[in-house]
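Left out: one protein chain. Kept in place: all the others.
In this document, chain identifiers A and B correspond to the written order of the chains, with residue numbering beginning at 1 in each.
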Amino acid sequence: MSEGTIKKFMYVNRKPPYGTVYALESLEVVLIGAAFDQDVSLAFIGDGVYQITKGQSTSDIGMKNFSPTYNALGDYDITKLYVEQESLTERGLSVDDLMDIVYEDEDDDWAEKPSIRVVSRAELADVIAGQDILLNF
Amino acid sequence: MLHTVNKSPFERNSLDACLGLAKAGSAILLIEDGVVGAIKGTTIESKLTETMQSSKIYVLGPDLAARGLSEDKLVDGIQVVDYGGFVDLAAENTAVQSWL
Partner (left out) sequence: MATISVGGKDIEVDEEGYLVNLGDWTEEAASFLAGQDELELTDSHWEIINFLREYYDEYQIAPAVRVLTKAVGKRMGKDKGNSKYLYELFPYGPGKQACRFAGLPKPTGCI
């Protein structure tokens, strides 16, 4: 895809990690898809917010903890992670329960900037309305 | 009877179905994605509190830890068990109902 217009891709994540394979599959598709140089963002709504909680420890369930990989997304030029505020609130969570996912801004002397954007349901609806392609997991 | 629930109450009605049919004196164990329901301050907290007046609710610690949820976030009265505790609950109860 070396030429052509850049499209706005959004990956919508609505499942908790580990109980099903959706979260990991989504992350893998995101990383593979990053090679196509599109305008990519991720949304975490509903139970999807559990994918990026801090302090995940999977040693006792015998599965790989893939939460550190979300911190690599910035290297793949994926710097917009939308989290719906209502989803956090409904689940007794706040932004403080999420990982501090950051990216380094190449155009600003590699300054670290937050990737997570907590938005309201109404704001997220606007962001979704502006997408070209939506992929749901 | 021991009831296990492995689905998120925010996505499926498995927990609702369980709570509706579990008799007083039941043991209800939240496992896998079901553990997310055990957290304080959620939209389903009052249902759990009500259930705990007549039954016991447990949550599987390793599944809680995997999802980054610490034990101090649990609804008061919910007990954490490990895999050994899961086995004990299964052995103590005459039957196990696994809500999917």
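We adopt the following convention: contacts are C-beta pairs under 8 Å (C-beta built on N, C-alpha and C of every residue); 3 or more make two chains touch, one makes a residue touch a chain.
Here the structure is a predicted model, which is why all the values come from computation and not from measurement.
Engineer: In the intact complex, which of the presented chains make contact with the chain not displayed?
Structural biologist: A
Engineer: Would you mind spotting which of A:55, A:68, A:114 or A:130 touches the chain that isn't drawn?
Structural biologist: The single option touching the absent chain is A:68.
Engineer: Which residue from A:32, A:111 or A:134 sits in contact with the chain not drawn here?
Structural biologist: Of the listed residues, the one touching the omitted chain is A:32.
Engineer: What is the set of chain A residues that contact the non-displayed chain in the whole complex?
Structural biologist: Touch set of chain A with respect to the missing chain: 28, 31-32, 34-35, 64-66, 68-69, 71-72, 75-76, 110.
Quick note on the criterion: only the chains that are shown with their structure count from here on.
Engineer: Using CA atom averages as chain centres, what separation in Å is found between chain A and chain B?
Structural biologist: Computed from C-alpha means, the inter-chain centre distance equals 28 Å.
Engineer: Note which residues of chain B are touching chain A in the complex, please.
Structural biologist: These residues of chain B touch chain A: 6-8, 10-11, 32-33, 36, 39-43, 45, 61-63, 65-70, 73, 82-83.
Engineer: Where on chain A is chain B touching in the complex?
Structural biologist: Spelled out, the residues of chain A in touch with chain B are 14-20, 46-47, 50, 53-58, 60-61, 63, 65, 67, 90-93, 97.
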